[in-house]
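Before I ask anything, let me first share the structure, which is written out below as structure tokens.
Left out: one protein chain. Kept in place: all the others.
Think of it as A and B in the order they're written, each chain with its own count starting at 1.
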Amino acid sequence: MISEVLLSTVRMATPLIFLALAELYSQRAGLVHIGLEGLAAIGSLVGFLVSLITGSPMLGVVAGAAAGILTNMIFAYATITLCAEQIVYGMAINIFAPALAAFIYRVYFGAGSELVQVGLMSTLSQSLGIQSNNFIVQLFLDQTPMVYLAYILVIVTVIYFNRTKSGLNYKAVGEYPKAAATLGINVIGVKYVASILCGALAGMGGAYLTTCYANTYVDGNVAGRGFIALAAVIFGRWTGGGVLLACLFFGFCDALQIRLQVGSFGIPYQFFQMIPYVATILVLALLGMKKSGPKGVGKAYLPEER
Amino acid sequence: MKHTNRIVNLLVPIVSVLLSFVIGCIIMAALGANPATALQSLWIGAFGTMRNVGTTLSRATPLIFTALCACFAYRCGVFNLGGEGQFLMGAIVSCVISTQLGITGLPAIILCLIAGALAGGVWALIAGVLRVFRGQNEMIISIMLNYVATLFMGVIYTSWLRDGSVPQTVAVPDETQLSRLGDLRATTAFILALVVGLLVYYFLFHTSKGFQLRAVGLNMTAAQFNGFAVKKFILMSFIVSGAIAGLGGSADLLGTQFRLINGYGSGYGFDGVAMALIAQLHPIAAIVVAIFFAALRVGSTTMQAATGVPTSVSDIIQALVIVFTVAGLAMVKLPQFRAVIDRMATKSVQKKEAV
Partner (left out) sequence: MKKLLALLLALTMVLSLGACGNKTTTTEGDANTGDTSTGDTGDTGTGSEGGAESTGLKVAMICDSSISDGGWGMSCYNAMVAAAEANGWETAYSDSIAQSAYYDTIVSYCDLGYDLIYAPGNQYTDAVLQAAEEYPDIAFALLNGGTDTPDKATNGNVTSLLPDAQQVGWIAGALAGLMTETGTVAFIGGMELDTTLGKYEGFAEAAAYVGEQAGKTVSALDIVYSGDFSATDKGIEFAKAMINQGADVFFGDASAVDSGARQAIDEANAASGSVKIYDIAQPSDLLGQNECIIGSQVTDNTALVSLCMEAVANGSFGGEVIYGTLQNGVLSAGALSDLVPAEVQDQYNAYLQEMQDGTFMQ
């Protein structure tokens, strides 16, 4: 039971990690992005289509990332260059991108079509030809490359933000953009880079759902993960390590909720689904203003005002 | 100068709508449908008959409430994104009162509406308190509260107040339902929405408190400097905007939906914010915009049936309207763009003077 829940936690946390890292890179550059749901939706569809056509889930993930970047450029141009309201634009992406994904799927496959299934990315142990029911082997080896990539990206992120000059500059853009600009940092440039990273990661998170997790595409398959990722970034206090722990915790809650339903304990399952949101609100309520994330988040930056 | 501002602010949404429709038409043509027929059926579906007009107005009603909720909050510089949660809390409380307390008729309606407004206000106040006293970002908190409210509603219709075989609550008793406007599907809830819209307009633009509230919204530091009770205003705008949304949930439940059910209220809050922004936070304009979006939604079903264009095309058009308008409005506020407009304005004035 416990080992099964842990395996399930890894499965459910991985897309959250990608999406939460996307949010982290965006927010660290001062861009709050609530449109991850939409980016992941388009990434998931494009990932599915490309992996179906080419037969390569890897290419699917790459294409999903590219689709995420392209879609996020709309957000980037509007919020960075035109200084449009970030929250509203994220929301517009959330309406636009899933509609586009649903539309493309319907037009491509037609109505009442047979179920289309794709081959999923093989796990490391499958590639190595290892067969084992050992829990440790399953946990560490029976995972797709995307899972390892997620954890590697977390480590890279932690090192980047804490140990490199470029990372410190990046953070400065999110905290005090004007001060950063006076130090000679290209604020607009960093924000665009952030948007590219955010789009790619969110697109990959979406593509994970259709190339590594489920072998079919269904409208609405992102199912609120974008917002849980947003919660994870706050719950994880805007640090790579914190975000990872938050994603694992939320993934664990989700896995547990499924098992509790199978075991029928009689507690309405919605209470378990509330955990990420309630936990985030509590964390925000308990921690003071000083720790509430990058100061420049959500604010437009006009270079002319210098 | 002020005159040109007005024109530009009016032009942006209009151009955005046109542009979105042009793109929509290109997609339809690419699908092999005749865009003219599609648009015609869209129009007929939304406004073709009195019955359709009624459907459009009834669909617009909840959107008007959430748009007004956003207008009110944003005018005070409060970014309440929790319209959906507040709407649902209003609906939940009304559902409990109308189906569990055994009272019916007008007293029940009045009690439901008041309690619904209160519930919405209290739900919004959570975000308000965290912003004012803990300095937290109210946008994030109100989004999280939306999910909590949605899941809480789920507990009610799947477990606590579930009725029979389908996961949903019992319907509001006939006597407690709001009456319809003649033969139309729209109910008195729509009238209530219009009244709330007028009240919000009157308060914001024709009372001194409303002026102060807008001053807080425009420049919080300056308002504080001038001795306005900024914190009080912020808390008040959370409560009032939440109450508007809660009232909307209550009125919509008693008027159209009658029972709590899966998917209820989904997206209303965000829709409201988008509509309020397109209306540039003007309450009366927000009503018009809400009706426009409702018409797009109602008409799209007719369009799909008549021409085979999927309803997702209508979703894409709606999203593009938001995408273009919000970007357009932001663009015209940029200093560079301002300069261009001012120059053009002065030129035309000079020309007139020359004549």
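Everything that follows uses one rule, which is that a residue touches a chain if its C-beta (ideal position, glycine included) is under 8 Å from a C-beta of that chain, and two chains touch if they have at least 3 such contacts.
Quantities reported herein were computed from a predicted structural model and do not represent experimental measurements.
Interface note: of A:91, A:194 or A:255, the residue touching the hidden chain in the full complex is A:255. When the whole complex is considered, the residue among B:4, B:40, B:158 or B:188 that touches the unshown chain is B:158. Residue A:102 is the one among A:69, A:102 or A:232 that touches the chain missing from this view. Among B:75, B:131, B:185 or B:282, only B:185 touches the chain that is left out of the view. The missing chain, though absent from the display, is touched by one residue of B:80, B:137 or B:304; that residue is B:304. Think of the hidden chain as still there; on chain B it touches residues 19, 22-23, 26-27, 30-32, 45, 49, 51-52, 55, 59, 154, 158, 164-168, 171, 185, 257, 259, 261-266, 298, 301-302, 304-306, 308-311, 316, 320, 324, 327-328, 331, 334, 336-337, 340.
Taking the complete complex into account, residues 1, 4, 8, 11-12, 74, 77, 81-82, 102, 104-117, 131, 209, 213-216, 218-221, 223, 255, 258-259, 261-264, 269 of chain A touch the chain not shown.
Operating definition for what follows: only the chains that are shown with their structure count from here on.
Centroids built from CA atoms put chain B at 28 Å from chain A. On the chain A side of its complex with chain B, the touching residues are 32, 34, 74, 77-78, 82-85, 87-89, 91-92, 94-96, 99-100, 102-103, 106-107, 224, 227, 230-231, 234, 268, 270-271, 273-274, 277-278, 280-281, 284-285, 288-289, 292-293, 297-298, 300, 302, 304. Of all residues in chain B, only 27, 31, 79, 81, 126, 130, 134-137, 139-141, 143-145, 147-148, 151-152, 154-155, 158-160, 267, 270, 273-274, 277, 310, 312-313, 315-316, 318-320, 322-323, 326-327, 329-331, 333-336 touch chain A in the complex they form.
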